[in-house]
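Scroll down for the structure; my scribbles are underneath it.
For this depiction, one protein chain was excluded, whereas all remaining protein chains were kept in their positions.
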Amino acid sequence: MFDFMNELHEECGVFGVFGVEDAATLEYFGLHALQHRGQEGAGIAASDGSSVRCMKGHGLLSEVFKTTDMEKLPGQNSIGHVRYATAGGHELANVQPILARAKIGTLAVAHNGQIVNADELREELENRGSIFQGTSDSEIILHLIQGERGNLMEKIAKACRRLEGGFAFLILTEKNLYAIRDRHGLRPLSVAKVGDGYCISSESCSFSVINAQFIRDVRPGEIIKFSTHGVESSFYTEDCEKKTCAMEYIYFARPDSTMDGLNIHTARKETGKLMALKDRGEVDADIVIDVPDSSRSAAMGYSEVSGLPLEMGLIKNRYVGRTFINPTQKQRDMGVKLKLSPNPDVVAGKRIVLIDDSIVRGTTSKRIIAMLKEAGAKEVHVRIVSPEFKFPCFYGVDTSTKGELISSRMDVEQLRQTIGADSLKFLTIDDLKLVYGGDHFCFACFDGGYVTDLYSHRQSIQ
Amino acid sequence: MFDFMNELHEECGVFGVFGVEDAATLEYFGLHALQHRGQEGAGIAASDGSSVRCMKGHGLLSEVFKTTDMEKLPGQNSIGHVRYATAGGHELANVQPILARAKIGTLAVAHNGQIVNADELREELENRGSIFQGTSDSEIILHLIQGERGNLMEKIAKACRRLEGGFAFLILTEKNLYAIRDRHGLRPLSVAKVGDGYCISSESCSFSVINAQFIRDVRPGEIIKFSTHGVESSFYTEDCEKKTCAMEYIYFARPDSTMDGLNIHTARKETGKLMALKDRGEVDADIVIDVPDSSRSAAMGYSEVSGLPLEMGLIKNRYVGRTFINPTQKQRDMGVKLKLSPNPDVVAGKRIVLIDDSIVRGTTSKRIIAMLKEAGAKEVHVRIVSPEFKFPCFYGVDTSTKGELISSRMDVEQLRQTIGADSLKFLTIDDLKLVYGGDHFCFACFDGGYVTDLYSHRQSIQ
Amino acid sequence: MFDFMNELHEECGVFGVFGVEDAATLEYFGLHALQHRGQEGAGIAASDGSSVRCMKGHGLLSEVFKTTDMEKLPGQNSIGHVRYATAGGHELANVQPILARAKIGTLAVAHNGQIVNADELREELENRGSIFQGTSDSEIILHLIQGERGNLMEKIAKACRRLEGGFAFLILTEKNLYAIRDRHGLRPLSVAKVGDGYCISSESCSFSVINAQFIRDVRPGEIIKFSTHGVESSFYTEDCEKKTCAMEYIYFARPDSTMDGLNIHTARKETGKLMALKDRGEVDADIVIDVPDSSRSAAMGYSEVSGLPLEMGLIKNRYVGRTFINPTQKQRDMGVKLKLSPNPDVVAGKRIVLIDDSIVRGTTSKRIIAMLKEAGAKEVHVRIVSPEFKFPCFYGVDTSTKGELISSRMDVEQLRQTIGADSLKFLTIDDLKLVYGGDHFCFACFDGGYVTDLYSHRQSIQ
Partner (left out) sequence: MFDFMNELHEECGVFGVFGVEDAATLEYFGLHALQHRGQEGAGIAASDGSSVRCMKGHGLLSEVFKTTDMEKLPGQNSIGHVRYATAGGHELANVQPILARAKIGTLAVAHNGQIVNADELREELENRGSIFQGTSDSEIILHLIQGERGNLMEKIAKACRRLEGGFAFLILTEKNLYAIRDRHGLRPLSVAKVGDGYCISSESCSFSVINAQFIRDVRPGEIIKFSTHGVESSFYTEDCEKKTCAMEYIYFARPDSTMDGLNIHTARKETGKLMALKDRGEVDADIVIDVPDSSRSAAMGYSEVSGLPLEMGLIKNRYVGRTFINPTQKQRDMGVKLKLSPNPDVVAGKRIVLIDDSIVRGTTSKRIIAMLKEAGAKEVHVRIVSPEFKFPCFYGVDTSTKGELISSRMDVEQLRQTIGADSLKFLTIDDLKLVYGGDHFCFACFDGGYVTDLYSHRQSIQ
């Protein structure tokens, strides 16, 4: 299981609204459907045609915004952001959107993803005299745009040509809204119609929530400008090649989102089915269980093809939040569990196929298997519906260093022993290509095939 | 779907710890596993052998208690309570445990269930001079105990003989802890071993969380006394007959709990299987979906027997809480949804079997079916894995009046039309008896077969 | 200085409104003017002619109540309470008003003062079968009322005859409001006209705030009933003798209150004048300073008569609240101060007359004198504008035991040495009688002349 609490990464969500009354409130609901992408900070910027205003803070959307705050964010256009904690997590300067008052007017930027040449750009900008308040890539984007010539559309296009990496960002000005997706489409972004206006979201699950009608995904390298004159599309480069992030399908996105034509639940379920096909005749088990909630779809697929009953063997506690009291050391030693607990009467005496989405450091898998065995499971056969995670991601999923990825240090058999599984199997990249229907995905975290140069990050994968 | 937000009921959870260091912290974790039973108030009382202390407040456990509060609740024994809002919900006087300083020492009581003769007892006690600060049944219990003769064990037994209804309660004194379950065992309660001591919980799911070993359910009519001299069991009456509440199995309890020998997940899954058997050859559908999270187990069972693929057609947003901003009326009209949204790419063009646990007022079912059809579902066949809910409950599930129960007003066909389903089917009481394996259940909400006299509530069912 | 943070006492404030629209909001403002009497808890009960509702919590009024709460407390009648922390301070059960649902209807009680025979009454009531949830005297009053015969007015009168001590309380029923003051008038209570209705307050400073017109003080032993039929007065006993608490004049009340005809500021200023007269020719000093805020009026008087300039030698920080970060031990050792700091340029090189209202344990006086000397003061002549505090109070000012009162352990010269003053003088009881104009005051804390029997408290003064 990709454990959001233990791993360091920067996945976030962005949502925008253009041309709809009370845009900030609609923003709130659209953003709320992206809350699973980031729970450590949230912000909303809104413009009423003449001013751009911004509010943000630490925590969940519902902790940051009160009903009366919506009045402080008037206007028909809005962008917003939900954010995961990172190393520098407690600095409010990194919570987005980031607002800049510049020569060309006021701009707010909300950004998902990671710029791989950020260090180089930052150094260049600092040498040129720029100063930064936080460490977010959004500030770099703002500085680059400001430094280019031409009208804002040209400035944005020129700035984007300087950026390498995976990114999707929204820019709000006094009058317009711009949506940009990197030339590989590494990070997702799609557009829908809502009322007389538009909305743009990291995931299409936002659209159902506000009853918006999906139009299409933003294309790799595309800049879409929303203004009162209509919608304009252009590309910042001709060098585009779709390479959508596989991890979005594997565990980031909500099952009711559809990205670049592929529904998340369906994609996951298919990986489960394929795994069952590959297991045929090889594993003798009684039941299939998932690790809630991320591998549920895959477990459904495995059960469907294998004919093994799907059971609820692990339960997730929904009420663990930021202000939760931690167990004492003594209680930890006693075995007090917080997030996941086993369903003893379901697993006792059973040979279990445990479907999980991925193994990053291995510690969570080890804990889950031990928990199941303590609860009486006879065998635990772990099936990971993705390939071995061997290379760090620099496109928005910051898994720190290669050394921390357990699959980069050991082979499948060693890993099996380490986590205490009775058997362990992964899918291959070819399996994923089969399921996803093509080659237009980034599998760099599995095979190191990065789609861009890595700049200063190159050393992290040595 | 039994919609906790719209229906009025009083289901709660109690948890106790005896003879374990830092009892209040352990209490916190045990209670936390019962949070699904009540999110509107929480309280913990602890005793250190000489004093009983109590803290409580509105909201989730994590909102009521901070880490430093645990120091204010020292001792090896503890009881706690999580509570659902009721009509008089904002009165702090009803949040439990309730502490009483009386002739016989200090007693704290935490209570789950409903005393049907509460009005009569209250009037009798008021006539005798008692005064009440809140409207909870716990206060009545405290007054009754105080009014009886004998040692505390005798007082409790005598007081219990005066009570009719469904109840499970814990009493904490300076030195001892008592666990009591009504003579029909309507409300659940079970005991486990933890460290050198014991814990008692409304649901056994608390036990896995703190690594406690299940011992047994408290028996109908049993009073268990935990003291430093050991554990003593007695019965307050010989007139006991197990009649466990069927609704606990249908929707209240967590799937990883086991009550009176029957695992919740398994019981639910079996109802889904039975429904599929009864549907054989009758329904022509493409997929099965559940209403998260309560009918998930049943949907697994239906899929297993019917062979129809189980899909994720509805998604629940986990982040809707008490401080959430509500949509404007205009946005409601636009169709902004908060808790549940459809997965359009999964349901579009499909003939769906929708598994739900129950229909109370019908409004939620109607909304869900409309939502699915808007998202493109071709047909929605609703399968309720419980019988028609026709009679109000007076044993802890306060569904107000009979008139509000849609099944008491119309037959299945009328109901089908009202909610807009293409077909609608319920299980029967006999089906449940088959699944649950016996007759020792209370099915009063389905057939009006109340296991006790109803006193002043009789008029509600006319 | 009577240091509210170090001493244990139970002084509180009560405020009531009868016959005015939005009574709870007006209650809020009237109570707010009494906030100096208690900052640890606040509560408001309101009735709309048919129901009595109550809300309360820990902390300041502004922390307990939000604007929207006022809607939950509809009606034209209201009572409220602000409360000081006591030993059992963290128990919400003690926060008032306390609501009782009894045979005779719903009653809410808010109470200021202390019942000296509380232990005896509690024991009697417990023997009779009553149970208590908290430790406040209000609960005893409620039980007593309920236990008596007759209409409510008679019940209250009979109950009051059982009470000994200092008390002022308000009772709110569905339709009426009762205001009661003990037969010695130990605790203050007065009535005013506001709009078409009435208000009742522990201090008349509440009246200016809401533009109410003072009518008169409630008389010792009087019960005033406010109903839609008008205002009725009666006395629960003929054995009344006015003995107002001197400490109200010395430090409790706000300077803009007038109690039993004597304005607080004026009374305090006169004590300062008298001290200056008594000091004539005896003390050679440069300036007079006060301990903010309690001895400011007296210092004005001393300066006026002595001709010595009044200066601001000590400053109080207004922003020290409950959530304040405490200094580390190291910082304490360094001399970090929080509440009071000296004005070095005013005190350096000066011979100072320091006016203070009282000395309880002596620790605060010692700290202030040391602070002034460190800041360069040449001499500090302490003048206490009240007599030596030698006996504990049992009428609402709980100063725990006699042993903690420094003046009961040493004479003036020893005390002077202990606190490090260059000279030290107190007023006498006769001085106070001269200033206050009569003998109708309780001076028990100075001379042990308690106006009632002390019951179980007698041992505390041995």
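Letters are used for the chains, namely A, B and C, taken in the order the chains are written, and counting of residues starts over at 1 for each.
The definition used in the following text is that a residue touches a chain if its C-beta (ideal position, glycine included) is under 8 Å from a C-beta of that chain, and two chains touch if they have at least 3 such contacts.
Since the model is a prediction, treat every value here as computed from it, not as a measurement.
For the chain excluded from display, the touched partners among the shown chains of the whole complex are A, C. For the chain missing from the display, the contacting residue among C:239, C:345 or C:447 is C:345, taking the whole complex into account. Of C:62, C:417 or C:456, it is C:62 that touches the chain left out of the display. Against the chain not shown here, chain A presents residues 53-57, 72, 90-93, 98-103, 126-135, 142-143, 146-147. Residues of chain C in touch with the missing chain: 21-22, 25-26, 28-29, 32-33, 35-36, 39, 60-63, 65-67, 70, 194-195, 205, 208-211, 214, 254-256, 258, 263, 265-266, 269, 296-297, 300, 303-304, 309-312, 315, 317-319, 321, 323-328, 330-331, 334-338, 341-346, 375.
Please note the rule applied: only the chains that are shown with their structure count from here on.
Chain A and chain C, compared by their mean Cα positions, are separated by 59 Å.
For the pair chain B and chain C, the distance between mean C-alpha positions equals 47 Å. For chain A, residues touching at least two other chains: there are none.
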